[in-house]
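The complex appears here without one of its protein chains, the remainder shown in place.
All chains are identified by letter, namely A, B and C, in their written order; residue positions are counted from 1 within each chain.
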Amino acid sequence: MTALLEARHVTKIFGGGFFTKSYTTALENFSMTIENDPPSVTAVVGESGSGKTTLARLLLGLVEPTRGQVLYKGEDLRKIGGRERRVFRRDVQVIFQDPFEVYNPFYKVDHVLTTPIEKFGLAKSRQERDSLVVQVLEAVGLRPEETLGRHPHQLSGGQRQRIMVARALLLRPRVILADEPVSMIDASLRATILGSLLKLNQEFGISILYITHDLTTAYQVSENIVVLYRGNVCETGDVELVVKKPLHPYTRLLVGSVPLPDVNRRWAAEAPASSIGQKADPNKGCRFANRCPNAMEKCIRETPPLYRVDEKRAASCYLYDDKPQLRSEDMMEVFIKGTPRLKTVVGVQ
Amino acid sequence: MPLDYVLRRFAVFVVVVWAAATLNFLLPKTTGVDPVSQKLMQEATRGGYIQQGMTQMMQVYREKFGLDKPLWQQYLTYMNDLIHLDFNYSISQYPKKVIEIIRDSIWWTIGLLLSTTILEFLLGSLAGALMAWPKSPKWLGYIFTPFLTLSAVPYYLLGLVLVYIFGFQLRWLPMFGGYTPGTFIGLDPRSLLDIASHALLPALSLILSAIGFWALGMRSMMVTVQGEDYMILAEAKGLKDNTLLYKYALRNAILPQVTSLAIALGYVVSGAVLVEVVFAYPGIGNLLYLAIRNMDYFVIQGIVMLIIFAIATTTLILDLALPLLDPRITYKGAS
Amino acid sequence: MKPDVLDVKDLKVYYHTPRGAVKAVDGVSFQLFAEERLGLVGESGSGKTTSAMALLRMIKAPGKIEGGEIWLEGADQVLARHGGKNGNGQYAKGGKVNLQTLTDEQMVSLRLSAIALIAQGSMNSLNPVMRIRDQIADGYQDHGYKLTKQELKERTADLLNRVGLRPSVADMYPHELSGGMKLRVCIAIAISLSPKVILADEPTSALDVVVQRQVMETLRRVQEELGASVLLVGHDMGLMAQAVDRLGVMYAGKMAEVSPVHDIFTKPLHPYAQLLIASLPSLDVKGEFKGIPGLPPSLLEDIPGCPFAPRCPYKMERCEVEKPILKEVAPNRHVACFLVEGAK
Partner (left out) sequence: MADVVALSGTATDYAVKKDTWGNVRRYLRRNPSLLVGMFLLFCLLAFWLVGSAVYDTSRAAALSVPDTVHPPSAEYPLGTDRIGRDIMAVMIQGTMLTLRIGLIAGILGVSVGTIVAFLGGYYRGWFDTLLKGIVDVGLTIPGMLILIIIAVNIKDQGLTVDQMGLVVAIYSWLWPARTIRSQVLTMRERTWVEVARLSGVSGPEIIFKEILPNLMPYMLASLVGSVSSAILASIGLETLGLGPMAAPTLGMTIYWVIFYSAMLRGYYWWWMPPIAIIVVLFVGLFMVSMGLDELANPRLRRGV
């Protein structure tokens, strides 16, 4: 069955213009499929420069891959145009990171809701349009009379981000890519916004790709997780296992470095980096070799493939080279399947 | 200095000079009738001593740029002459070569322009910086506001007013020319003083008008720079006020100021041309004015090419100097 | 209990905007003990950064320090060495100086030498067109340290080494360094004159979690070697739990609770602290985590009662009428809340 949205062996390289020799590889041979039936919540975690935002922009069709393809219902995005593009545009929506940057300062905040309704013809009359707006605002826990008719600078970051969630809900997409949706929101409001995101998944059957650098929110929200390091997948699978018993040395370092609000669990002492690692060329072999405590000779030479370590986890590290290899496009096999649910039909369609 | 940065800047330089030369060549051609040959014929028929010189020059001109020749061939000969700095003969001062006329008066312009531009840039920038610095004296702001409005007034009009006040009314300074006519000027103190007294008013009109322009640019840059994070840490380091002003704020605000100097060169030179006209200062600006009056095409083309070449060179020098001021420009590796 | 190095009493900082005075810091008091790490946490608009900047008297217009006292240990030696004109600061309580009584010039001489700052957004806190060595050296020069070139070179190399950087970093420009390295340089600058107090204003907010931990450990080691105290301002409760000894929670310009970090995380007293800690996602159990409804109050209005009252689940009438005062309700635990006060 062709997947709803799929990245197949996607590589993205920036720079390399006529004069500049320096180029950076944002994403390397990355494959992933996003299903909508059953609706799933997948997290993509990585530090800045790991390529997670580039992945979001590739899947949204805002940027074209240097190599490989991004497929919507089996068809390459570059070939989709006209009407078909509008269907794709409606099926795959986004929530951006910076609540201050997503609103056109010239208009009131309503503009960001009324424009998609108009463009996708979601409402026949003005009256139907207004009721649709009120419905989605209430669905994300906002009181319309306190939010509509205002300019962006008159609302708090939390309110603005929730309006963006409402905007995504408006279009009834099949998939929402949330690129660091709460990283600029205060802790107390973060939970409410993530809550409304989960609500979209559970009540409206929308699959979520949650992209973040924050492991704790990723753990709370998602079923499966992909850990990215400098454009490569280093570990993936069931989030419960990946966080509790990390396989890849980088994931271990990442989990160990998260400052937990629990005074009894102190920061784990850092293992000394290995000497072999120092010699590693950052663009060849395993990208993590130069920081990896158990780097081996092999790691420096070539990039390790994905090994299926157990039924619900895979890691690309030679520590597990005794395990069966897994092709990058079959990464989904380790994912735990979301509990299939009837797509609850709410009045709004 | 990495090679590819130098090469890129040099490429821009070559393109600018080439574009100017081509423009210089093509524009007269666009009007169908060739104004140059028209002018030559006009001069030739006037008769008199320069008559046969004119017909001989027309022969040469026809050979090289005759309308029968294909355009690209004319273009090649034109370019060839250009490279050898042969701008042909001056029509009005035949048989003098254009390059000879220019060579005599270029030094006056260089002297006037170089000194005033550097002076106004430094003074203006410093004043602008001090005006934006909270701890600098208040009176500085008051005496400088008139300069800001003055920067709106075109140079040469200021020149006219200055000539009237200091030259005509008060007779403190000579009204026109670059030196007292009829005297021989050398490098001796007397003639240097004579030159200086003649140059004072033109220089003053250039500087008074431009200081405001540079001060404005600098002041707005300083306002931005003072909002930067490194200024907060610098202040938190308890540094002396002068260190904060010169080594942190001004040092960063001067970078865009130098870039705008490169852009403003064209504006500065055009102003200087007109100032020379108002003061009949014997530079190439005045020469251009006279050439226009006599419709001396080759002199006009020669001067325009020379000015553009000079500006392109200065811009190249500034571009190459910029990385010394701001190391980030030529930094290649990934951060 | 070690003697306190910094004693802030009833600090008030208001921003005079066209719409009235914004009471960013409205009567905050706290103490910082010797060699201690005190955290100051609060959401945006809680006044935590303003409080820190007020200690350095670096509040920019339209802000103004309206009142309060800031007693700093070790300031008198610095002022004396600087030959400050006998410093009319009141020297009381064992050599502490009230910074509010000092002239601007004296205050400048205290910055970096007595109280140093590691600025917010360390990514661009360094002068982009100056080499690292010069940015360390000008601290010494402007504070009257007459050092030869060689001595300066050695001190710079030693400082860089203490923060885990190779001496060759001294000749580099800020844009050639990674985020983590830039922060380490900022730490090196902060400790260059061995200050008594180091203010760190959300230093690692722009860094990745792995680099953040490494740099925080460096900061801890360097602070212990120097015997200085650290005031860490931030909004990441997890970071506070791991990096500080005592934690102050600020809300709407006031101090809600100040307690040892172990006590506040196991048994938070102030309702806001309770809700804040409850809303933090953990890596252990995948539970229902809930936010705090409502919005922080406007700092323009004069709030009669407790600023958290509108959002507080345990609100009593008294809360809406009377302003709670920060009181010591348990050994070394100060809370500004009637509910807790009652159940002493």
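Here is the rule we use: a residue touches a chain if its C-beta (ideal position, glycine included) is under 8 Å from a C-beta of that chain, and two chains touch if they have at least 3 such contacts.
It should be emphasised that the depicted structure is a prediction, and the values quoted were computed from it without experimental measurement.
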item: Sole contact to the chain not displayed, among B:57, B:112, B:201 or B:273; value: B:273
item: Sites on chain B contacted by the missing partner chain, in the whole complex; value: 12, 15-16, 19-20, 23-24, 27-28, 30-31, 35, 38, 148-149, 151-154, 156-157, 160-161, 163-164, 168, 175, 220, 223-224, 227, 263, 265-267, 269-270, 273-274, 277-278, 288-289, 292-293, 295, 297, 300-301, 304, 307-308, 311-312, 315
item: Footprint left on chain A by the chain that the document does not show; value: 60, 62, 86, 89-90, 93-94, 96, 98, 101-107, 112, 115-116, 119-120, 146, 149-151, 153-156, 167
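Here is the rule we go by: only the chains that are shown with their structure count from here on.
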item: Interchain centroid distance [CA atoms averaged], chain B/chain C, Å; value: 54
item: For chain A paired with chain C, centre-to-centre distance based on mean C-alpha positions, whole Å; value: 34
item: Shared interface positions of chain A, touching two or more other chains; value: none
item: Residue numbers on chain B that touch chain C, as the complex places them; value: 228-230, 232-240, 243, 247-248, 251-252, 255, 325-328, 331, 333, 335
item: Chain A contact footprint on chain C (complex, rising order); value: 43-44, 208-210, 212-214, 217, 235-243, 261-262, 265-266, 275-277, 279-284, 286-287, 289-293, 295
item: Complex contacts: residues of chain A adjacent to chain C; value: 47-48, 156-158, 186-195, 213-217, 219-220, 240, 243, 253-263, 266-267, 270
